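Note that this complex is displayed minus one protein chain, with the remaining chains in position.
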Amino acid sequence: MTLWGGRFRDSLEDSAWQLNASIAFDRRLAEQDVRGSQAWAKALCNSGLLTPQENAQIQAGLETILTELREGSFRFQPKDEDIHTAVERRLAELIGEPAGKLHTARSRNDQVATDFRLWVLEAIARLGASLREFQSVLVQRAEQAGALVLPGYTHLQRAQPILLSHWWLAHFWPLQRDRERLHDLRKRTAILPLGSGALAGAPFPIDRQALAAELGFEAPCANSLDGVSDRDFAAEFLFCASLIGLHLSRLCESMVIFTSAEFGFFTLADAYSTGSSLMPQKKNPDLFELGRAKAGKLVGLLGGLLTTLKGLPSTYDKDLQEDKPPVFAAYDTLMELLPALSGALATLQVNPPRLAAALDAALYATDLADYLVEKGLPFRLAHELVGKVVRLAEERGVPIDRLPLEVYQSVSPRFEADLYAVFDPLRSVSRRRAEGGTAPEAVQRQLAQAKALLAKVETQDNQSISSDGA
Amino acid sequence: MTLWGGRFRDSLEDSAWQLNASIAFDRRLAEQDVRGSQAWAKALCNSGLLTPQENAQIQAGLETILTELREGSFRFQPKDEDIHTAVERRLAELIGEPAGKLHTARSRNDQVATDFRLWVLEAIARLGASLREFQSVLVQRAEQAGALVLPGYTHLQRAQPILLSHWWLAHFWPLQRDRERLHDLRKRTAILPLGSGALAGAPFPIDRQALAAELGFEAPCANSLDGVSDRDFAAEFLFCASLIGLHLSRLCESMVIFTSAEFGFFTLADAYSTGSSLMPQKKNPDLFELGRAKAGKLVGLLGGLLTTLKGLPSTYDKDLQEDKPPVFAAYDTLMELLPALSGALATLQVNPPRLAAALDAALYATDLADYLVEKGLPFRLAHELVGKVVRLAEERGVPIDRLPLEVYQSVSPRFEADLYAVFDPLRSVSRRRAEGGTAPEAVQRQLAQAKALLAKVETQDNQSISSDGA
Amino acid sequence: MTLWGGRFRDSLEDSAWQLNASIAFDRRLAEQDVRGSQAWAKALCNSGLLTPQENAQIQAGLETILTELREGSFRFQPKDEDIHTAVERRLAELIGEPAGKLHTARSRNDQVATDFRLWVLEAIARLGASLREFQSVLVQRAEQAGALVLPGYTHLQRAQPILLSHWWLAHFWPLQRDRERLHDLRKRTAILPLGSGALAGAPFPIDRQALAAELGFEAPCANSLDGVSDRDFAAEFLFCASLIGLHLSRLCESMVIFTSAEFGFFTLADAYSTGSSLMPQKKNPDLFELGRAKAGKLVGLLGGLLTTLKGLPSTYDKDLQEDKPPVFAAYDTLMELLPALSGALATLQVNPPRLAAALDAALYATDLADYLVEKGLPFRLAHELVGKVVRLAEERGVPIDRLPLEVYQSVSPRFEADLYAVFDPLRSVSRRRAEGGTAPEAVQRQLAQAKALLAKVETQDNQSISSDGA
Partner (left out) sequence: MTLWGGRFRDSLEDSAWQLNASIAFDRRLAEQDVRGSQAWAKALCNSGLLTPQENAQIQAGLETILTELREGSFRFQPKDEDIHTAVERRLAELIGEPAGKLHTARSRNDQVATDFRLWVLEAIARLGASLREFQSVLVQRAEQAGALVLPGYTHLQRAQPILLSHWWLAHFWPLQRDRERLHDLRKRTAILPLGSGALAGAPFPIDRQALAAELGFEAPCANSLDGVSDRDFAAEFLFCASLIGLHLSRLCESMVIFTSAEFGFFTLADAYSTGSSLMPQKKNPDLFELGRAKAGKLVGLLGGLLTTLKGLPSTYDKDLQEDKPPVFAAYDTLMELLPALSGALATLQVNPPRLAAALDAALYATDLADYLVEKGLPFRLAHELVGKVVRLAEERGVPIDRLPLEVYQSVSPRFEADLYAVFDPLRSVSRRRAEGGTAPEAVQRQLAQAKALLAKVETQDNQSISSDGA
């Protein structure tokens, strides 16, 4: 059965059927399709296009289908072209003729856009919740880090001492922005296409505001042509997913480096690392490498959809059917990635002696320049003088905290014996008290801010999840 | 001069210099760099790191530089590695030693991120304004379209009659979403990195809240490590630009098709079309083809930056220097595209006879099915019966409005003589009165909604533009 | 069972297992894995690391596995991490201890790279064959087109008359280049990684030249580190697939346009077109729209893998596991697309009257300029004069072949009564006799060239296919 055979003499050739049918992936929209149809039947009834009795039959039939779907007893047929066909076909089997009235004034064009938006709204909520859990692991690690200091790196070169807690929290904020972006996306997704028909709008007096409210949307779309062809929300979802992927990839890269033998800052739990089929000693950070790699996949999914959308003429084109597979794939990728990575982070072991060993004296060169600034030198000059100190130390093959005072004084008479006090990790970090800095008190404030954001109940998102009934 | 030579024995080899230097593109941040430095000097002064007199000298020197930049008399030197170096170098020439104090507690890492965010904030405002102008052309075209009806297309096949005004407005809403996205991006861009130092925060008591307010930011960043490495705003800008590009590409594709000889709905003004060097008769829609093509460029710029960001270890890496060229290129592309395309749209000529000629009878097949629905048939059955009508008409080689009543009645006795009334464009569109539909009254409401959105003064955006002083 | 548990105290946590395991997709390499293992066992035997008896046991066990795989009776176990583990696990069940010797001096790093290259070699051959079939449909359509003339378009504006056969063949050559690219890729894919071990090479005297020959490779890789990390062939496969996708997308776009009511050049067979659930009259070119859309997916798969590969440190990283899903997806996409599209092309109906009707007089403007050139005018001047003719005709609202001679002569006295002879499609196309032109005789030569290329037996490719035994 198809929903459109009337004018055709021949049915689709096999290869054409296979290319055209979307049931292989859009069956995932089954529950959304049923919910959308329930709301549509109610709207038709309110407009007098269905009798209350017909509506009741349809509602009951759809409820049965929902149960079958959830129990796994729903049987797809070989000729179910897409999920809409499958549901309508089954409804006809269950209730007979009234099923034929459900598609009144509705097209698969507005129907699928509605189903998909419902799905994305739920995906946004679930993904947001998963991000929040990931963030809470970061907060927890920051809290556990106490006053541990490690080198901060720029260009992967040791730069300045920082608190480990500060480092963990540096990965909290990108994910917070990701959640904000998802929140912004939510409002653009919650615009209802249903009632747009194939493209021209509904020819019967459907109350689309009520319909939108019924389905949890914020408003109906303002233009039916745009309503059936807008896939911005899918592209924006993929962009959000790509950025999440990038943020994870950057964290993962750091984890791969920090768990190397040479850095040795962290040791992975056995339950989150893997070995080699050839080399018996290997303990590999595969999860973090996969986390790094998946960003590529996500970026590709985004690029793919954008390319597909390029240059389509206005209103609905079949090309738009290609919107769902990348969105599903991006969602699944992240929902698989986030728990595995957060588990690995939660269980890794920090190695304080390795952190401490990495704090070489050169990390305090900036503090040394600041020391000269406090003695009245312009920073630019102080920087140059300390640069000379570094060069002299290198030529002598000693760290700068072992360089005798007279060498310092040969560079600048402002150097005095108290200079050696700068070579102290806690002194160094404690000075960076300005907001956002690495001083313990600044990090405490930052931590409080992060926890407050996590605690904030995101009512709307939670609603979306619970409305799914799962 | 570089800002970092102290510890080095050799200066950069030529090929290394050329690869490393960013002055070729970051000179575009000159004004932002000066404004950022003025605010920084003020903050240093408030913290006691500059005397009021030193601050005054610095402010005056920077003001001079700003004037030189605007007048085009600023001279870059071969060894100006980047814009920060150029400005500091010139400042030293102008005011001597106090210039060396400006970089206290500041790194180019937080400085460049601040400059770039200032630039993007202005770009958001200007791009938003340009989009608004483009939208106003669409509104104007919709108003001029009166009651003209043309076929709406799905799959580039004639689908149902729609109002031309509705078609124009269909392109208004995607751009409205683009403006919303830019608005959301604004708040994430207006987070101040300055005061993050190289990565660890400021070692002196800088009031970053005041600094943020001074520069028009909403808040300082919460974590200095994130502050110097966050390029989400650049990626999000490129995503917004890509979607704008896609929306334009879809409109352009329709314009290319509608100005073909075969469609002939629109004729381009001579001032917005081009000819052929070989074929004397040609009048080509080059602008719309370029508008379609540029979407590819924009998508590529986005993909490029996302790829560059993938897998970078945390905090600042030099890779981040590659953030600016794609953002500049995307902005320039759109700012060149929008006025050319809106000019072409504003001046094109609509050809009513061609629109009318395209309204063949098959466009009313859905109305015919609705006719049967109103006679009590379920839509699914009505659809099938009309499908048969279409097939019969095709076999006889006549349009469906020429098919005699008895043929209709052979398909279904519900068909009566009044069926022929459905073959009327205004009747067809007028039925689609539900919100978002193509009926004249619905389109009037839509138009009013669009105009209200255009009229809304976007205070903040305008501020950003005027603050640029240009 | 994993192949690497010895040193670990805990087994993988569930979420980590799920992320890490590749069996969901690499099971597709099952036959290649068995063939690779058979060759490896033989090599180990030749090196004295297996006795002939052990080798015979292994060969027999692997043969049994191959049979199980082909019959569908092979049972995967929940703890089969990847296809290599599954095969080795099953081998141990079948033959006991000797199975444990198979992995001597081999790592999954070189093993999976070998399996995957074997798979890609077969994919290249099959895809090439499918392309060849597609090309033969184009050739067939060109042959059927006879002397039909239609407007050639540039900028989607009518440009010059061309033969329909020439138009069909225009789509032959891009696919010919695609086959050439696949051919070039073949030689880079047929480089054997096996014998590279995990990264350092084989510690026993394996004859890798013999091993390469055994498996149908051209040579062993020259460097073991490169051998386990080179995924160029996967990226290049995706590039080839993307270009094929682009070529199809361009053809599809033309088909969508040419089957529109306004152009009407072609009519799709019912068996290759679809309808609307709402609009009974619709007959949509869905297949061609999907063909256009899939190019986006393919480009995304390419971009995704390139992004994943960016910035990986040298030799094997787990990120490389992400190489297979995009290659499988690209291959499946094309192998589904090509037969559906070629079926649609083979069965479409050409509408000669619509072609003829589109041949308006302006198409001969270039011929008119050439006419003046033959009368001795420089082309640049001739072009300008004919441009004026076009403008005069437009102002009078007549086609240029209806413009009286005196008007022509007012533009240039070189125009004489014989000018009207240029308005003839066959005269126009026949003049373009130079190689590659649209004259019937030139197209005949082109057709012969195309057929010769199709006839050329590609021995090597066919071998690859037959070696698969399927």
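Residue numbering begins at 1 within each chain, and the chains themselves are lettered A, B and C in the order written.
Keep this in mind: a contact is a pair of C-beta atoms (placed from the backbone, for glycine too) under 8 Å apart; a residue touches a chain by one contact, two chains touch by 3 or more.
Bear in mind that the values here come from a model prediction, so they are computed numbers and not experimental data.
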- Note on the structure: The listed residue (B:61, B:193 or B:296) that touches the chain absent from the view is B:296
- Per the definition of touch given earlier, which of C:224, C:259, C:284 or C:333 contacts the omitted chain? C:224
- Message: One chain is left out of this view; which of A:166, A:247 or A:310 touches it in the full complex?
- Response: A:310
- Touching the absent chain in the whole complex: find that residue among C:146, C:404 or C:436. C:436
- Message: Among C:17, C:76, C:173 or C:328, exactly one should touch the missing chain; which is it?
- Response: C:173
- Note on the structure: Out of C:252, C:348, C:361 or C:419, the sole contact with the unshown chain comes from C:252
- Query: At which residues does subunit A meet the chain that is not included here?
  - Reply: 153-160, 256-257, 259-263, 275-286, 289, 303, 306-308, 310-312, 358, 360, 362-363, 365-366, 368-369, 383-384, 386-387, 389-390, 400
- Item | Residue ranges of subunit B at the interface with the undisplayed chain | 2-13, 15-16, 18-20, 84, 103, 106-109, 197-198, 269-284, 286-287, 289-290, 292-310, 317-322, 325-326, 336-337, 339-340, 343-344
- Item | Hidden partner interface residues of subunit C, rising order | 3-9, 49, 88, 97-105, 109, 152-156, 159-162, 166-167, 169-174, 177, 180-181, 184, 188, 195-206, 208-209, 220-230, 232, 235-236, 239, 242-243, 246, 249-254, 257, 292, 295-296, 299, 302-303, 306-307, 309-318, 366-367, 370, 373, 378-381, 383-388, 390-391, 394, 429, 431-439, 442, 446, 449-450
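Everything that follows uses one rule, which is that only the chains that are shown with their structure count from here on.
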- So which chain is farthest from subunit A, going by the mean of the CA atoms in each chain? C
- Query: Using the average of all C-alpha atoms in each chain as its centre, how far is it in Å between subunit B and subunit C?
  - Reply: 34
- Note on the structure: Per the C-alpha centroid definition, the whole-Å distance linking subunit A and subunit B comes out as 23
- Item | Of all residues in subunit B, the ones touching two or more other chains | 153-156, 159-160, 257, 303, 306-307, 310-312, 366, 383-384, 386-387, 390
